[in-house]
Structures are given as C-alpha cells and as structure tokens.
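Pasting in a structure now, in structure tokens, and then I'll have a few things to ask.
The complex is shown incomplete by one protein chain, all other protein chains being positioned as in the whole.
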Amino acid sequence: MREREWSQFHTPQNLAKSISIEAAELLECFQWSDAADEGALLDELADVLTYCYLLADKLRQDPVELILTKLQKTSEKYPVDKARGRSDKYDRL
Amino acid sequence: MREREWSQFHTPQNLAKSISIEAAELLECFQWSDAADEGALLDELADVLTYCYLLADKLRQDPVELILTKLQKTSEKYPVDKARGRSDKYDRL
Amino acid sequence: MREREWSQFHTPQNLAKSISIEAAELLECFQWSDAADEGALLDELADVLTYCYLLADKLRQDPVELILTKLQKTSEKYPVDKARGRSDKYDRL
Partner (left out) sequence: MREREWSQFHTPQNLAKSISIEAAELLECFQWSDAADEGALLDELADVLTYCYLLADKLRQDPVELILTKLQKTSEKYPVDKARGRSDKYDRL
C-alpha cells in the first residue's frame, strides 16, 4: 500500500466510512436469502477486516489487543449465570 | 463466549448484520464532525473487529490470512506505476 | 413491481437489509472526498427512498405521516431554547 501513496486518503473518517461501505457489501451476500456464496462472503469479509486493520494502524493500536480488551469488558457486563443462552442487551438481563 | 451459549445466535447472516450495525456505530463517531473521540472510536472498532473474527471463525478462516490474500489480489489489480496517489477505482485507471 | 411478483422477497427483514445496503452505496459517493457527483447521489438516494417506501407500505404506514409523527416527538425532546445551534444528543443538553 505504502508505495501507492494511498495513505493520504486514509484519514480515520474515510476509513470509518469505508468500513461501513464494505460491511454493507458483506451484508449484500444475504440481501434476498439466508444462504450466501462462501467465496463472495470471504472476499467481502476480507475487505472489512483490511479497513479495520488500517484504522487500527492509524490509531497505533493492535487489532487483537482491541478485541481482547473489549471481550474482557463484555464478560464483566454479561455474567455467565445470567446471560447463558440469551440475546438480550445487558441492561435487560 | 462459549460458556454463555451464544453461538446459537451466531449464524453467518446474524454476524454479517452485526458487523454492519457496529460499523455504523463506528461511523456515528463522525456523524456531525470530522473529529472523533478516540476512546469511543477504539471501542466501536473493537466491536466491528470482534464480529469479524467470530464470522471468520465460523467460516474456519484465519482473519490475517484473509487480509493477506486480498491484499495480494489488490496489488495485482492496482499496479504501482498507475495507481500512485490516486483514489480511482481500478477500472478507471 | 407487482407484475414482477417480487413482493415474495420483500419481507420486512429483507427490506431493512436492502435499506442498509443502499444507504452504504449513497455513503460511497463520499468515500474518499467531501464532494460527490450529484447525479450518482440522486440515484442512490432514490434507491434508499424506494426501499423505505416499500417497507412503509408493507407495514401499512404512510411515509410522510411517519416523518411528521417523529418530528413531533423530536421537537418535544429538543426544546428550541436549549437546542439552538447544537448537535448534542438530547440527554446532553
């Protein structure tokens, strides 16, 4: 990427817009059906992930570290004994 | 996550919807302004990444491998000498 | 539309997905720039609006009525004297 001098376009806002745009292309695999073509799915997931990594990099964060920190917070908000088998938001448990 | 028995809700389609929903929350950090609160930004980015990892896991793929494969394809579509400093789509180069 | 027998695909959920997908195509007009081609913008806005109207129709609601009801609620949440010239959420006023 660096040698294409694209990072000038990679402001945090443009990357956030790009993540939304690519996420919608992923969703499009399921637009009219519950089943999706797996090749297309992987391709679009890769695009979302790529922009997420570029944004993490821009913010000087490690993507996996971000996930682990967040999971830690989630596990505190959703105690196992209350949340088992439910999809409710934590304030409704 | 496993001990909460949430994976029953984690169909590929539900995860794709979740990625779009969290991507929009990330975008919301920039709804009325070009600047965003960095704490909020990291929090929302972590959510998008988490669902991306769950979907990759569901599809038995390694997230970083997906990104690398995609970057390889991109670098073939956008030759350095044509794409330097441009944000055009490859079919307009 | 009726004569194409497409309404079988137009479940509320599929229409909600479609609205998100088309909204992202509208956003794509601004992916790398603050300025957008007006023709493309109108085209994508028309797509979002069309799916919104189809969903309103499915729910037997008048789109303009929905907007007016919502504006009424908003004007109660954001009193003119507090909200003038601010983009804060109502719980921060």
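Letters A, B and C mark the chains as written, and numbering starts fresh at 1 in each.
Everything below uses one rule, namely that a residue touches a chain if its C-beta (ideal position, glycine included) is under 8 Å from a C-beta of that chain, and two chains touch if they have at least 3 such contacts.
None of these values were measured; they are calculated from a predicted model.
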Touching partners, among the displayed chains, of the absent chain: A, B, C
From the listed residues B:28, B:43 or B:57, report the one that touches the chain absent from this view. B:28
Just checking the interface: what residues of subunit C touch the absent partner chain? 1, 3-6, 8-9, 11-13, 16-17, 19-20, 23-24, 26-27, 29-30, 34, 36, 38, 41-43, 45-50, 52-53, 55-56, 59, 61, 63, 66-67, 69-71, 78, 80, 83-85, 87
Touching the missing chain, which residues of subunit A? 17, 20, 27, 32-33, 87
Just checking the interface: what residues of subunit B touch the absent partner chain? 9, 14, 17-18, 20-21, 23-25, 27-28, 30-32
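Here, only the chains that are shown with their structure count from here on.
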When subunit A touches subunit B, do the two copies use mostly the same residue numbers, with over half shared, or different ones? same
Distance from the CA centroid of subunit A to that of subunit C, rounded to the nearest Å? 23
Once you find the CA centre of subunit A and the CA centre of subunit B, what distance in Å lies between them? 4
Subunit C: which residues touch two or more other chains? 17, 20, 27, 32
